[in-house]
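Comments concern the structure below.
Note that one protein chain is taken out, while the other chains of the complex remain in position.
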Amino acid sequence: MGKIKDKKKIKNIELPEESLGQQTRTLNLGPTHPATHGVFQNILEMDGERVLSAEATVGYIHRAFEKIAEQRAFYQVTPLTDRLNYCSAPINNLGWHLTVEKLLGIETPKRVDYMRVIIMELARISDHLICNSVIGVDAGAFTGFLYVMEYRELIYEIYEEISGGRLTTNIGRIGGFERDFNQKAWEKIDKFLEEYPVILKEFESLFDRNRIFIDRTQNVGGISLERALSYGFTGPNLRAAGLDYDIRTAKPYSRYQEFDFKIPVGTTGDIYDRYMVRNQEMWQSLSLIRQAVQKINDLKGEEAIPHHADVPDYYLPLKEKVYTKMEEMIYHFKIIYGEIDPPVGEVYHAVEGANGELGYYLVSDGGRAAYRLHFRRPCFIYYQAYPEIIKGSLLSDAILTMSSMNMIAGEMDA
Amino acid sequence: MIFNKRPVTHNTNVKLVEMPDMYQGEGFGAMQLSKVVGLARKNSIWPLPFATSCCGIEFMATMAAHYDLARFGSERLAFTPRQCDLLMVMGTIAKKMGPVVKQVYLQMAEPRWVMAVGACASSGGIFDTYSVLQGIDQIVPVDVYVPGCAPRPEAILDGILKVQELVGNEDIRRRNQPEYQELLKSYGIL
Partner (left out) sequence: MDDKFIFEKIHQKFGEQIIGFEENYDIMAVYADKEINLKLLQYLYDDPELGFKFLTDLTAIHYPDNKGEELVVTYLVYNMLKKKHLRLKFKLDIQKPDIYTATSLHAGANWLERECYDFFGVNFVGHPNLIRIMNVEEMDYFPLRKEYPLEDQTRKDKDDDMFGRGDSHFNLGKLNI
């Protein structure tokens, strides 16, 4: 390629000056691309097939959540949090309710906490399912995706029984749940606990020791632990790099300290480690759901009844009572219109989202809406490391790295 | 080691589609050209899934085995605008993304249809903010709107059926007529 540097014409083609001497090309892995799950752009400087440097642009789905939240009462912010990490919406909803409960000083009864654990772990499973099956799709293996989406439909049916929504669930209330899990929901949860482990084993057998998958994913897209900590990684990406930091054990919320589970940890932080960490986390989530169901069944007497805390000031009353009794109707109006003032102060609460530490920083000035609400979004923070990770790798490895890091555009841009 | 819980069944309840209305004779049938072309086109629409946010996940569920999209002829999802017929815009379109949607639409070849899936693509949805485009019909002409936030997969399939109706009944000369050219001019597309 270097020999024909001086020739400007090849046969009848006019080439611009020195274009054949150029070693690199700019490739726009644009906002719309089949492999990017969501809209973000990477401008890559390529030498043939190898990526020399990358520049990432985000903001193609910026919806100004933080500004919207300054004009919405606390209950009206819950549908916004749904749309942050939309693959596991219940975790975002319950994280927001936990933040408000921290501000207001509400303590939830045991049964509510165990029910919340069930919902959050189901959401975690559904998010990890998408991420892992999509790594397969990007590597060319479509079957895993189809097998596993069937069970995501089961999880959606469970959400529908409880909250009415499949994807954007708006689940829960400040202080608990809007209604108790009915008999059908428990049956569906039991069905899920019975059938899903079989499929997860089948899914693992497709990929875990698959020669092609291992060749494509081992030693690709790795990051060292120091760089990961410097960038602020949390969640499965950090655990794949080697540190066993999990908010559920470090700063437990919703009675996670009473549960018994392990934290899977990888070594090199490459794609294979992230895939394995997510798979093992799914097994741990299944065990957590079983423990929670057992704990709920073990509760006796007074503790086995409530599905919400006793805070009439902030918990929307049950619909049967709103339509028949005067006091509940008054409270319903007061809460929806935000007539009850929250205390002045600021609170930061973090939950273990499927991608890492999802934090809510709420500054309240006593008014109807938050004065300032800031989301600490894990995807946004670890996407900064992406140009550094793919430096020097091939283009197809860059695509697999992107899908293994589980970039959800809604969470990135908020 | 088969984990398949459902035994293999043969479909004895087969539904046959009726022959379309045509003037028939011994071994031949005559029909309007536009109807034949429409029939062929509507059962093999290749969509381009322009999935931006939450509606994209519902689309993934539509594409998967439970609510199969492939049985309507959309077996191949064309990810390039040069090869697709239907642009399905799913999810919020921010103002930063607007020019990209326009460019993708311009790269499509006639005949092309656009479907706006979800409340955000139809009218901005719950995001009435400075950075969100209030509906993609501000920049491209839209044929079918599917409301919902996120719409159920059945709703998206209903939208596809409506697009099929539009495609099947389209006049063969529609794209050359002055009204259509006026429509495109009003969007700034030549």
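For reference, chains read A and B in written order, and residue numbers begin at 1 within each chain.
In the analysis below, contacts are C-beta pairs under 8 Å (C-beta built on N, C-alpha and C of every residue); 3 or more make two chains touch, one makes a residue touch a chain.
In this text the structure is predicted, and so the values were computed from the model without any measurement.
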item	value
Chains shown that the absent chain touches, full complex	A, B
Residue touching the undisplayed chain, where the options are A:182, A:230, A:267 or A:294	A:230
Residues of chain B in contact with the chain not shown	95-96, 123-124, 128-132, 134-135
Chain A, residues in touch with the chain not shown (by the definition above)	57-59, 62, 64, 66-68, 70-71, 102-103, 227, 229-232, 243, 245, 250-251, 345-348, 350, 357, 359, 361, 363, 371-372, 374, 376, 380-381, 383-385, 413
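Please note the rule applied: only the chains that are shown with their structure count from here on.
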item	value
Whole-Å separation of chain centres (CA-atom averages), chain A against chain B	29
Partner chain B, residues of chain A touching it in the complex	30-34, 37-39, 59-64, 67-68, 79-80, 82-83, 86-87, 130, 145-146, 149-150, 152-153, 156, 166-168, 195, 198-199, 202, 409-410, 413
Chain B residues within the chain A interface of the complex	3, 5, 50-54, 56-58, 60-61, 64-66, 79, 91-92, 94, 96-97, 100, 104, 126-127, 129-132, 149-150, 152
